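Provided herewith is a single structure, encoded as structure tokens, for subsequent inquiry.
Only a part of the assembly is drawn; its chains keep their places, and the rest are absent.
Going in written order, the chains are labelled A and B, and every chain counts its residues from 1.
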Amino acid sequence: MGGKPDSVTKTERREPVTLLEAISEGLFEEMERDERVFLMGEDIGVYGGAFKVTRGFLDHFGEERVIDTPISEGGFTGAAAGAAHMGLRPVVEMQFMDFISPAYDVITNYIATSLYRGSGPLPLVIRGPVGGGNRGGPFHSQNVEMAFFHTPGLKIVYPSTAYDAKGLVKAAIRDDNPVIIEEHKGLYRAPFLREVLPEDDYIVPLGKANVVREGSGLTVVTYGMMVHRSVEAAEVLHQEDGFEVEVLDLRTLSPLDDEAIVESVKKTGRLLVVHEDTRTGGIAGEIAMRVSEKAFEWLDAPMLRVTAIDAPVPYAGALEDYFLPQIEDIVTAARYLAAY
Amino acid sequence: MPATNSADGTALVAGLTESQLHELYYALVRVRAAEERLELLHKQGHIGGGVYRSLGQEAGSVGAAYALDRRSDGTGDIIAQTVRACGALFLMGGEPLDFFRQYLARATGPTGGKEANVHWVDYRRGLVGPVSPLGTMVGVMAGITLSFRLKQEPRVGLVFAGDGATSTGAWHEGLNFAAVQRCPMVLMVEANQWAFSTPTRKNTRLESFTQKAAGYGLHAESVDGTDVLDVYEGTKRAVDRARAGEGAGMVEMRYYRLKGHAQHDNQEYVDPAELKAWEERDPIKRFGERLLSEGWATQKTLGALKARAEVEVSIAAEQAVGEPIPDGVQALDAVYTDRGAKTPWTRLETPDPIQA
């Protein structure tokens, strides 16, 4: 077997890693730690995956632990479930998360219900690239959280930093429940996210949000790419308005860390949810309902949201930019709430 | 116990000894007795959900499972049963008691009332109950048997699926995965000529399901599903190949669904003459007659086996009827390994969501 691929030794060498490399390291370390962990997906072997997350893994771990599958997301996800029944811990890659759709049936009906139906815990990770801004058009740009958020039994993770990505991947693989990990393509190699990670075997626990910026005037609840847009907006508001925005990065979407949300809203009295996903039926709704249930008396202004528009993701740059939530949208909404 | 010759005698047919043949007969009459009892319980109003029979198909499931290495410690072969493969379920070690508990939604049953009928799982006995969406279990079994290959365990998995289920994408993707990955899996096509009210010719244009096997590069057997020995032998060949590392295979069992899709279906749409012809080929009658005519069993033995099966089933049914149903609140359990669902706040003593 080949040695460790360079792409997973940066932390050892105390070099900064991108979010993508952090994911590679997380996967690699878990495979080293636990021989029950194995990978399946399209073109993950020789090619190393469409985004090269598993580059070099085939050489190191061999064909039995890095399995190139036929193009059949439903079939190989079902097979992953079967392998998990028998004590293995499969990690499945969707080439683009948009292509998780053919596996919708097996994920929601079979995998999510396994424990409840008495067929045992189902440790299984499904991961892959999501998100827009890459001119990928309607089928290479989707965010898929709302296809699964509604289904009891699933966990959903959406990291926004290299540190979190590695820690969440490792926690997801160790979790005894099925976990979906959404990895934003626009963050994969974003230079500003490069960081030197701790050398120790850390995890980031599932289900815990993270306050990435403290503030007392407004709570922005967000995740993924929008964490960074929100922080930039917060910076503008700090500079130009002297208004302090608290930015909460959910990190895990399901289960939702409503305690953290409620705690922050109780402090600021104002809530803005920002998500890249389309508006209607997005996660902002659930968050609003929970805050209404648990912190209504603390609200000093309407709960609002900044999101993509209710449309498929268009291809052309100008259309996609219009489609996606922009920093100015967040600033506008925050100013509106500040003045409320 | 591997289904090879037992120590107590010589092989009479298909490599099976007299006591093994009697065991097969017992398995056949037991599943029939269990399902007849089930029907009765349904008529008596004991059952909330759907009730399914495998009448006419018992030899398929019994003969197939008999070809397996059946154990109860989680190291043997494995099946994914269907409602038409109830005979296999019992033969693997699934208890008639649990069967009734499942249909009766008893708290004591393997799913505690959360799931119904043969939808239950017991990895130690090699049972992986299905979900309803058809075709799903083919992919799941591909993965189960992939793990056998990866872990170099000499185990085989049998996945039962109806002829109608062959039309699903899940079936195709699962079978192709098993073929490419050379998984030790055998797909049992339950070719009972109907998918609910839809005849086979409306589900596919081919003549025999073995024609599908070629499209996956698979070896296939076609067996007379009303002849328990033919099913046993054909399945055994396929299972042996799979165990020997030759990859996945397929067995088509040719028979006929003699009852409606479920209790609520009076199968008006079936040609009575056709039904009649197939009723003549009742697998239990056929096997019984063969046992007698070859001198492998006496009328008395068969009568005793049947009586024993009926007693076993009867005791199980009565016990299940007397057992408790689950407490509503158990609906909250086991949604995740680390947490259940939340109690609705409207059912708490202090119905204050702000304090909840």
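Here is the rule we use: a residue touches a chain if its C-beta (ideal position, glycine included) is under 8 Å from a C-beta of that chain, and two chains touch if they have at least 3 such contacts.
Every value quoted in this text rests on a predicted model; they were computed, and no experiment measured them.
Just one chain of each kind is rendered; the file's full complex, by chain label, has copy numbers A x2, B x2.
Throughout what follows, only the chains that are shown with their structure count from here on.
Per-chain Cα centroids separate chain A from chain B by 40 Å. Those residues of chain A that touch chain B in the complex are listed here as 38, 64, 67, 69-70, 72, 74-88, 90, 102, 105-106, 109-110, 113, 115-121, 152-153, 155, 176-177, 255, 293-297. Touching chain A in their complex are the following residues of chain B: 110-112, 114-115, 119-121, 123, 128-129, 131-133, 136, 138-148, 150-151, 169-170, 172-174, 176-177, 180-181, 334-339, 341, 353-354.
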